[in-house]
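Every protein chain but one is kept in place in this view of the complex.
After this line comes chain A, so read on.
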Amino acid sequence: MPAPVKLGTLLLLSGALAISACKTKPPKELPPEPGAPTSSTDTGQLGAAVPGSQADFVQIMAGQDTIYFDTDRYDIDSGDQAALAKQAQWLARYPAKRATVEGHSDERGTREYNIALGERRANAAKNYLVSLGVDPSRLSTVSYGKERPVALGSDQQAWAQNRRAVTVTID
């Protein structure tokens, strides 16, 4: 399992070293966490998160609860692997916790296909978590296709943020 220190460093530097971590995925120009909520479960208040809660998960992941995909793709690249490893660490610390991986697409596709594509992305993330030792019975997937965008624009940057799989732990 990758060392958390290294991951944290990477995260801190990611703004400056945009080319460093990501192999294929288009780097988001904005760090994902400020402003927009990262998933459909809005966990609200920072600071006093109960250890092992979804709020705690969101806080500790610091944006790494979400992985991003290229157009029409669902492969897990090196940046995604780091994020999923961090998620797996947290899940290992709280073995009673279950989680749902939500798959999403951008708006530039047809509705039904995008639901299937989101399912495929969520499934890819789930499979990678399982490969890191998370019991598959703790993980479920759901796809929202293009119906739940997190970035509301109609441009490349927004679409890159919407092609995502978000891990949400169940309180």
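Note that a residue touches a chain if its C-beta (ideal position, glycine included) is under 8 Å from a C-beta of that chain, and two chains touch if they have at least 3 such contacts; residues count from 1.
Keep in mind that, in the parts below, contacts and distances are computed from a predicted model.
Hidden from the displayed complex is a chain whose UniProt protein name, among "Na(+)-translocating NADH-quinone reductase subunit D", "Peptide ABC transporter permease", "Tol-Pal system protein TolB" or "Methionyl-tRNA formyltransferase", is "Tol-Pal system protein TolB". For the chain left out of this panel, the touching residue among A:Asp77, A:Glu107 or A:Asp171 is A:Glu107. Across the entire complex, the residue among A:Thr66, A:Gln87 or A:Ser143 in touch with the chain not shown is A:Ser143.
Residue-level contact of chain A with the missing chain is found at 72, 74, 107-113, 115-117, 119-120, 123-124, 127, 142-143, 147-150, 152-154.
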